[in-house]
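One protein chain omitted, others in place.
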Amino acid sequence: MKQPRSTTTVHAARQGAPSTGLWLIGARGSVATTAVVGLLALRAGIVPATGCVTSRPPLDSAPLVAWDDIVVGGHDIVGTPLEKRAEMLVDSGVIPHHVLEAVRGNLPEIESELRTGYHPATHTGTLADAAARLAADLSDFRDRHRLDRVVVVNVSSTEAPVPALPEHDDLDALTRALAVPGHRPLPPSSLCAYAAFQAGCAFVDFTPSTGARLPALARLAEQQGVPFAGSDGKTGETLLRTVLAPMFTARALRVRSWAGVNLLGGGDGATLADPEKVRSKLSSKAGVLPGLLGEEVTQPLHIDNVPDLGDHKTSWDHVSFEGFLGVRMTMQLTWGGVDSTLAAPLILDLARLAAAAHADGQRGAVRELGFFFKDPIGTGEHSLFEQQRALTAWAAALGTPGPRD
Amino acid sequence: MKQPRSTTTVHAARQGAPSTGLWLIGARGSVATTAVVGLLALRAGIVPATGCVTSRPPLDSAPLVAWDDIVVGGHDIVGTPLEKRAEMLVDSGVIPHHVLEAVRGNLPEIESELRTGYHPATHTGTLADAAARLAADLSDFRDRHRLDRVVVVNVSSTEAPVPALPEHDDLDALTRALAVPGHRPLPPSSLCAYAAFQAGCAFVDFTPSTGARLPALARLAEQQGVPFAGSDGKTGETLLRTVLAPMFTARALRVRSWAGVNLLGGGDGATLADPEKVRSKLSSKAGVLPGLLGEEVTQPLHIDNVPDLGDHKTSWDHVSFEGFLGVRMTMQLTWGGVDSTLAAPLILDLARLAAAAHADGQRGAVRELGFFFKDPIGTGEHSLFEQQRALTAWAAALGTPGPRD
Amino acid sequence: MKQPRSTTTVHAARQGAPSTGLWLIGARGSVATTAVVGLLALRAGIVPATGCVTSRPPLDSAPLVAWDDIVVGGHDIVGTPLEKRAEMLVDSGVIPHHVLEAVRGNLPEIESELRTGYHPATHTGTLADAAARLAADLSDFRDRHRLDRVVVVNVSSTEAPVPALPEHDDLDALTRALAVPGHRPLPPSSLCAYAAFQAGCAFVDFTPSTGARLPALARLAEQQGVPFAGSDGKTGETLLRTVLAPMFTARALRVRSWAGVNLLGGGDGATLADPEKVRSKLSSKAGVLPGLLGEEVTQPLHIDNVPDLGDHKTSWDHVSFEGFLGVRMTMQLTWGGVDSTLAAPLILDLARLAAAAHADGQRGAVRELGFFFKDPIGTGEHSLFEQQRALTAWAAALGTPGPRD
Partner (left out) sequence: MKQPRSTTTVHAARQGAPSTGLWLIGARGSVATTAVVGLLALRAGIVPATGCVTSRPPLDSAPLVAWDDIVVGGHDIVGTPLEKRAEMLVDSGVIPHHVLEAVRGNLPEIESELRTGYHPATHTGTLADAAARLAADLSDFRDRHRLDRVVVVNVSSTEAPVPALPEHDDLDALTRALAVPGHRPLPPSSLCAYAAFQAGCAFVDFTPSTGARLPALARLAEQQGVPFAGSDGKTGETLLRTVLAPMFTARALRVRSWAGVNLLGGGDGATLADPEKVRSKLSSKAGVLPGLLGEEVTQPLHIDNVPDLGDHKTSWDHVSFEGFLGVRMTMQLTWGGVDSTLAAPLILDLARLAAAAHADGQRGAVRELGFFFKDPIGTGEHSLFEQQRALTAWAAALGTPGPRD
């Protein structure tokens, strides 16, 4: 639903002081650190914006905040200094040595904006208390920097799926439940979304965790007039599947099985070695093929923790398909990507686009941002090119008055 | 340019006797034989139309000739009986044994429609004589079967590129040149296109040979009121490239090199082992990436004749690309396709679509059929999904009155 | 331990009537049927002995039974006629159509030698009863055909691992336990080994099931003077690993991780989709790398049931290794094999070699046959070339008098 536009336009914002905040949940992780170092490098003009879709036509003509006008802060539950993490990423080939050297001097300023996140194991009060504290951090950040708006992006570790509760469907019930001592009706990702919405911030979930995907939270976003998007950034195997599966369909070839294996190390590998947590990721990935192929196919899928690979994620796909007269053929695909390298520029894109949606008065799920996600909220469209078309049209309409369906 | 529609509509044609002819140049080759056996199997209802894009939404609602209403004939310069060739294709895994057994009884009827093609080494008269003879074969075929129209499809062996001649640009000069004894201004594929146009037939080039891609021939098609399309069917490595290259672009990833190797045997492998003939194929394939990526990339490309592989064509692609902060990543892809299996259903699709274009009054290059080709005539668009969109829109407008740009 | 040689030499056997029996457990399965059809085709001289290592130098000069002198029988728990199964294997591309046609007439003779195997779900008596019945089938087969000896080869479905029992270590205790009503101390594969040994037959386990790998059964083989070998034929991914892992070691390169995934359909795929049964296979495969590399490595390994692939087994391996100065490199490998095609000739080889061992007076585990197995009984040597060297030397000594260590 199109809302009255904010009187503070993005364009006006660029005239004054920095105006959009990017608040990272999991701010000391690999993806966040790469995004932060990259943002500083973009500002310094020492790297091209490779991987940032908002920096090339046609999105570069949308009314988006400039790199210079983004202020970064965030929550994390670990205390590794950003600089230390960045050095680790240099060692593992994610951040080039000369890039870190060029921006190292700007890291302390961002370091000073990082706050302790919510951790279920150490928090002692009610979840309402926790949410209030997180929301206060966001408001304080916005006020201190006189930001027009803040986009909260979740790049923390993947959580296990959570069992459904009645209060997930009812905002009032949820609010009451959060105040009950000892009751924990929301996982951390959803508590962050709750706090973000309470503080009037947009929320983007780059992970397959529950995040804002609960009816009560969607209601809260609508009520607070803020947009949200997600979930689970598509950066590798699934990205490929969302162009290749439509190719088979376009040519009337019948896919019979599509097997996949993902090898990765680093923190993500360790997280996904947990049989509960990996379920969230597998579930997010598994919905893609049936949606695109129009039928169920055999699709064994594995995610293996291979510590020595670090951030160098490798996936292998084997597709068996049937052509004319029932003849069988195969395709194989190996993707050798650097995970944080693929994710980080999309974080920056999403910060700009979610801020623009907010400025444009959009509230609730922004399904046109599905282009970025494995499990796009608000739409069942998985084809990358259909998603790109939708995103492009959406961005072209940003800042233009009138109704939006 | 939209032309007045023929009074013989496709719909009317379905009412009467079989009405569209499919005339195959290279009618005894693997692709043609697979298409013929497949067409008979489709008519018999013993196989699904896997691989035929005109049999599934949305193209299946376009006004296209039914399988039952297609009559097949063709030219070839070799004399291998169709049945013998079909048996060879059973042995090499292209045609299932039970399919051939089910349609074997219908092959003699098609065999009786095959005529000796033009062969430069054995032809003794002028090219004008040869063209007249070929055109007469087409007219005779159309008349005997009272066909509404005939679509000529070239699936003969790839020719070497031909040097440019002044008469290629001028229809009158070409006509005079063809009549000069001992002068051979057109390669066989182009002579076939000339004869097709003279006989009022649509022409489709599924090979990278010169075919109709000469200004004088385009002029003749316009003059005769017939459509044509081509060239070089995209069925494997290039098909994949036309969805994957746009993926890199959509995500602002910079491709630095894209290496490819194609291994194939069979007649196609033997033809392409000729260093002159392979140039046509390599040239057709090499234009795709720069068009899609917006810049030149290092793209070594090989086609190797590996006789023991027969029709089982294997290609390997290695893509090196650059992401955020200049980090290098790679993708590898292996396609294991059965060449004739991939091509044959597209031949049937093209026969239907070119016939519909003809019925619709279209003349000259039909660029919306670029979806099928590596080197689409009349357009520089290589993205499969853009091509699909154009084809879908074009098919939806078939049979509707009004201007066409 | 070298035993006095049998007075019935292999050479003498070739002079008279057919003399060696090959008794297949799982005789109606894909591997057995392919072996049987292949044996008949070899006898008919219509195929070369590709894949049979005993047909080429140096093993072809060992004193081995001729193809003509092997008589086939077997047990199975299903009733699918051999001919029907062979037709299914023609459809799935394992047996060429012309090969089946050429040997079809000989199948009934072998069909008549197949007996109902032991099935725990339908057997009602003690295991001692079952063993006696199986042994009687073997003796009867040997007697009716006046065979010098019989080799029992297990190619039935993989069983789940069995819990250790005290009677597994003590032949007397085992014999008593088998006679206890309602007690089932042995899985089917081991019961077959027990029966084979009781009947004086050699036993080869081509599966990862328990088979003869129990101290009590080894004792029985020694006592009965019969040899045995196993287990789990190496035909694909593991075969490759046993030449590639030694290559890394030979070059002092340090393997850090070796991931693998196996896709297969058919009966084997269905069996291994059982989470219990697949444990036997995974365990058999997992011991190879640490043995060859001299240290533990991260080695995620998956076996997926992909029904549409049928017998066309595909494995992918990804090796990450470290070279000079700690630099990381990778190797990837895809094996596209037809499982029964790879296994069947080895069954014939093992029948000949185990018969020769028996003729040579060898008893107990024949570790020199480790060349054929993923989990070689009696040795920790996994390197294919070391195994080949040991096999060659062993075969060269066959038939020569003197001590054997």
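In this document, chain identifiers A, B and C correspond to the written order of the chains, with residue numbering beginning at 1 in each.
Assume a residue touches a chain if its C-beta (ideal position, glycine included) is under 8 Å from a C-beta of that chain, and two chains touch if they have at least 3 such contacts.
Owing to the predicted nature of the structure, the values given are computational and were not obtained by experimental measurement.
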Given C:Ser231, C:Ser280, C:Thr341 or C:Gln362, the one touching the chain that is not displayed: C:Thr341
Residue, one of C:Arg56, C:Lys84 or C:His119, that touches the chain absent here: C:Arg56
Contact with the hidden chain (one of B:Val243, B:Leu263 or B:Ile347): B:Leu263
Residue, one of C:His145, C:Arg254, C:Arg279 or C:Arg367, that touches the chain absent here: C:Arg254
Touching residues (missing chain, whole complex) on subunit C: 34, 37-38, 41, 47, 49-53, 55-56, 93-96, 99, 239-240, 243-244, 246-247, 250-254, 322-327, 329-338, 341-342, 344-345, 383-385, 388
Where the unshown chain meets subunit B, residue by residue: 256-257, 259, 261, 263, 298, 300, 302, 304-309, 312, 314, 316, 318, 320, 328, 330, 332, 334, 336
Residue ranges of subunit A at the interface with the undisplayed chain: 93, 97, 332, 334
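Please note the rule applied: only the chains that are shown with their structure count from here on.
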Cα superposition angle of subunit B on its copy subunit C, in degrees to the nearest 5: 180
Classification of the subunit A:subunit C interface as same or different, half of numbers criterion: same
Centre-to-centre distance between subunit C and subunit A (centres being mean Cα positions), rounded to whole Å: 52
Numbers and ranges of subunit B residues touching at least 2 other chains: 93, 332, 334
